[in-house]
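This is the structure I have questions about; it appears just below.
Of the protein chains in this complex, all but one are displayed in their positions.
Here is chain A:
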């Protein structure tokens, strides 16, 4: 029913002017933009989720005890005790060298051998990942009790506090992309409606004639629906091909630049399935829109 079967003799009722109007090209552009926006939306949403998952269950315990020996001992004890707790998935003490290297990037001394930096009293850090899916507030309370026992005065910093805004920003961008997809689908439908109306106007005399010799609205609508569905299908195929080429290029560049992050920004099987389904849905939507427009317009003619 998407591209209705029309006997070849009936097809001749509409003179063959395929792909000459602007419709297939406009549809191609809209389809390309739709797919790119959809891909961006899916990629961003998946990134936001990946970041959200990663940060939701992670805290860093910052031990600022003045005595460096006691500080190191507290950190080691906390790591050991925490690792044994059932609600902790992983506990890791951040090595002093690692910390120096990170800070060195900020201080501009790559090797971390800056005398000022070396003289700074650095806190000891312990990263703790909670077991997923548990009662987060309960886990926090138990960790807090553990920390005050093992390292009094230490601060617990949930990662969600400082990475959360980033994840939220990425998520809003994903919503914007989703909104763009909807707007472009609406614009495509509008193009189809205008095309259908224009076709009816151009062929008004033929339509009136067909009505008067007893053609039904359905017969006439099928004729035009077929033509419009074929024209838009060409546009959709073209737009999808261009979008696919662009996405593959971006994906290839992305995987080359940031091998580590590529996994979080990829589209995933569901994402690819949705992208593949979009053109097919678009063809179906175009055919349906054309059909409704045609039947509504034909009703106004006696």
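Annotations for the structure displayed:
Everything below uses one rule, namely that a contact is a pair of C-beta atoms (placed from the backbone, for glycine too) under 8 Å apart; a residue touches a chain by one contact, two chains touch by 3 or more; residues count from 1.
The rule is short, and it goes like this: contacts and distances are computed from a predicted model.
A single chain of the complex does not appear, and UniProt lists its protein name as "Cell division ATP-binding protein FtsE", one of "Carbon-monoxide dehydrogenase medium subunit", "Cell division ATP-binding protein FtsE", "Anti-sigma regulatory factor" or "ABC transporter permease".
Taking the complete complex into account, A:206 is the one of A:60, A:96, A:206 or A:292 that touches the chain left out.
In the full complex, chain A touches the hidden chain at residues 7, 9-10, 12-13, 15, 205-206, 208-217, 219, 299, 302.
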